[in-house]
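Only one protein chain is missing; all other protein chains are in place.
Labels for the chains are A and B, by order of writing; each one numbers its residues from 1.
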Amino acid sequence: MNKQSLPYTVVFSFIVCFAFVFLLSLTHQATREQVQLNQQLRLQRSVLSALAIDYQDDQEVLRLFDDIETVERDGMTLYRIDRDDEVLYARIFAGSGVWGTINGVVGVDQDISRTVALEIIDHNETPGLGGRVDEPEFKRQFLDKPLDDGKIDVVREGDTEGVDGRIDAITGATGTSKAIETILNREFERLRDALRGEV
Amino acid sequence: MLKDVFIKQPIMRRVVYSLIPIYLFSLYMYGWRLIALSAVVFPLGILTEYLMEKSRGKKVSEAVLVTCTLFVLIVPPAIPLWIAAIGIVFGVFFGKEVYGGFGRNIFNPAISGRIFVWISFPSLFAYGFMVPGGFGTAGEAGVDALSAASPLAMLANGSRPELLDTLLGFTGGSMGETSAVLIILAGIYLVATKTAQWRLIVSTLLGAGALMSAFYYSGLTPNYPPEYGMLSGSILFVSVFMSTDPVSAPNNPRAQWVYGLLIGTISVTIRNLGQFPEGTSFGILMGNVFASLLDEIIPKPAKKKRSKQNVPTGTQTGAKGGTA
Partner (left out) sequence: MSDSAKQPGQILKQNMWTANPIFMQILGICSALAVTNLLSNTMIMTLGVVFVTGMSNLTVAIIKNLIPRKVRMVVQTLIIAFYVIIVDIVLRAYLPEISRNLGPYVGLIITNCIIMGRAEAFAQSNPPLLSLWDGITSGMGYMGVLLSIALVRELLGFGALFGFQVLPEGFEPWIIMVMPPSAFFLIGVITWGGKYLMHRQGEPVLEGE
């Protein structure tokens, strides 16, 4: 057969494409559930962290997440949990940082008087500077932090420990610190509007 | 002895002379830190160049002395010595020697070293500055790395340094960039001895000043009044000593104007709007990148009739764009 002829070329291309795409679809089907589970786990892990719930492995994440209720308020998806006689909410947020979007989850109590915890999902800040938002030292500051007049205030110097609403800025990354302040205060505002009348 | 090592370069010597008062002033300000830093930076800078030039069978240029002096004067006083060592070796090696040594480098070596250090160790912004004065003892006794806010950091925070202090140089900041008066005197000396090109100094300052005023009076950056902005940080120092570097600046007079304006405006943009507290180093590097291009595309004043055929026509070059 003439391998350079048009019919051969068309048939050959078709068969090759078909074969490879078929194999790919098979692989895709075989792993689809696992991929979805991974995405789900990622979200659940972040929400649990934002509600200050510890977990060991994936099984535990799934189990713990069963206690969490997903609710809709004002078109926002919130994650709610009842714990120690109070109701806590977690909210996934997105806002602009210095170089790109910062995605994260923040946990608050019902009347938005304190944050429960903060978790950063992803960000594009400068590694070592703004990128330190994702480090435990920064996030730890949001553990059960009372707000000051419903707001946080990121400051560059002065005492922050034990002072309501005050968060220590990341050294050398004023932009990112301010961005976090703006994003979170906006979220608190919206949460307050959404949860009004629930007390 | 020394004659075997160094190439004699009168221009570079004059730059070193002009830096002596500034060096002495920062000796008064920071004392032994300056000496320790010099003791690290000079031998390493010269050694780097010596090793590289030896394999080419050439001698060390006196320009490396200028590079070392400038480098010492533009780093923060409390910089750890090992970081300074990395900076000077990087600057001389990657900023100069890999391009083929003196006269062939695209970038200013001292600035390359400084930028590398700044980007690598941004925490220097936080702890690098010391309270100046009294040979380095103005801070509390025994504490040598006492951190002090530089005027730029104060401006960014919304407070104001004393204008007279920034003029005379009694403020925090990098070692040698604080005293406006001494820098201006050095600039006059360099221009008078035809060591530095006045156009480069004036255009850099013009670009920086104009943009700073525009930013301030339009309300974009209310924290940076131009008179403070011009006297704080390293705008003056960089205009006099960096943008005039004969190797990395363009030769053609019109290109020099564009080059200076470019450096001034980029520096101010980064300083006032960007994440970094000071933008002059970035300004210089960006200017360096465009220097030879500017020489190429901007027509020379009609003194010599040398028609170049490969000059691209109609290329936009900002304010001074033109056709060949």
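The criterion applied here is as follows: a contact is a pair of C-beta atoms (placed from the backbone, for glycine too) under 8 Å apart; a residue touches a chain by one contact, two chains touch by 3 or more.
Bear in mind that the values here come from a model prediction, so they are computed numbers and not experimental data.
**Student:** Just to confirm, in the complete assembly, which displayed chains does the hidden chain contact?
**Tutor:** Looking at the entire complex, the absent chain's contacts are A, B.
**Student:** Which listed residue (B:120, B:193 or B:292) would be found touching the missing chain in the intact complex?
**Tutor:** The single option touching the absent chain is B:120.
**Student:** Looking beyond the chains shown, say which of A:31, A:70 or A:101 touches the absent one.
**Tutor:** A:31
**Student:** Which parts of chain B are in contact with the chain that was left out?
**Tutor:** For chain B, the residues touching the absent chain are 80, 83, 94, 98, 116, 119-123.
**Student:** Just checking the interface: what residues of chain A touch the absent partner chain?
**Tutor:** The missing chain touches chain A at positions 3-4, 8-9, 12-13, 16-17, 20, 23-24, 27-28, 31, 34-35, 38-39, 41-42, 122, 126-129.
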